[in-house]
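Note that one protein chain of the assembly has been removed; the remaining protein chains are unaltered in position.
What follows is chain A.
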Amino acid sequence: MIEISHVNKWYSPTFQVLTDCTTSVTKGEVVVVCGPSGSGKSTLIKCVNALEPFQSGDISVDGTKVNDPKTNLPKLRSRVGMVFQHFELFPHLKIIDNLCLAQQKVLGRSSDQAVAKGMQLLERVGLKEQAQKFPAQLSGGQQQRVAIARALAMDPIVMLFDEPTSALDPEMVSEVLDVMVDLAHEGMTMMVVTHEMGFARKVANRVIFMDRGEIVEDAPKEDFFGQPRSDRAQKFLSKILSH
């Protein structure tokens, strides 16, 4: 579903943020990406839907090359759901309008269709009653669930998550993770940057460990948690699992 091969990216001539990154995510797979702060996880996941350009290598999603100038990026992105660390709901729009905007403007759905789909997804994340509120009136956990519903409303073929729970108060983390676990169980293809190793243990197929712009480890979940091969991954794991 996602093929990443030999991707290199520089933010400036002297600062290489991604070095020869190669991996893939097959249909129905859940891949967790972890690694220390600044290791390039966000950058890599943003390259997948071309929110960030890269200088060399290739990425394709469902057979479409994202770094091909001829690719219709808006169309490609509409099929790739993305959830951000800071939710990024549109604060001037009601919750239901947040869910309807792209359905109508990008997919061309009628207002009735979009609202029906939106309400169905709000119900699924347990927020049907909040449809007429504005984002600022919701808690962080609720906002993130809305953001997931907003991405799902586009009927994506794959979902990208960039640290979806790290801006949340601890007591709200599980309500968001529950939604993501359900999604994984339903067979959604997911690439998830997170440090929630409980989530990784529960639903991940593979875990990728990044450090300084490189993919240091890319292993099935059992192998990764059983015996990480690299020192760096081992150190990282012991650090985040110790608290």
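The rule is short, and it goes like this: a contact is a pair of C-beta atoms (placed from the backbone, for glycine too) under 8 Å apart; a residue touches a chain by one contact, two chains touch by 3 or more; residues count from 1.
As a convention for this text, contacts and distances are computed from a predicted model.
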item	value
Chain not displayed: protein name in its UniProt record ("Cytochrome bd ubiquinol oxidase subunit II", "Glutamate/aspartate import permease protein GltK", "SCP2 domain-containing protein" or "Electron transfer flavoprotein alpha subunit")	"Glutamate/aspartate import permease protein GltK"
Options A:M154, A:V207 or A:L237, residue touching the unrepresented chain	A:M154
Full-complex contact with the absent chain, from A:L51, A:V179, A:V193 or A:A219	A:L51
Residue among A:S60, A:S78, A:Q144 or A:T165 touching the omitted chain	A:S78
Hidden partner chain, residues of chain A it touches	46, 49, 51, 74-82, 84, 86, 88-92, 101-102, 105-107, 136, 150-151, 154
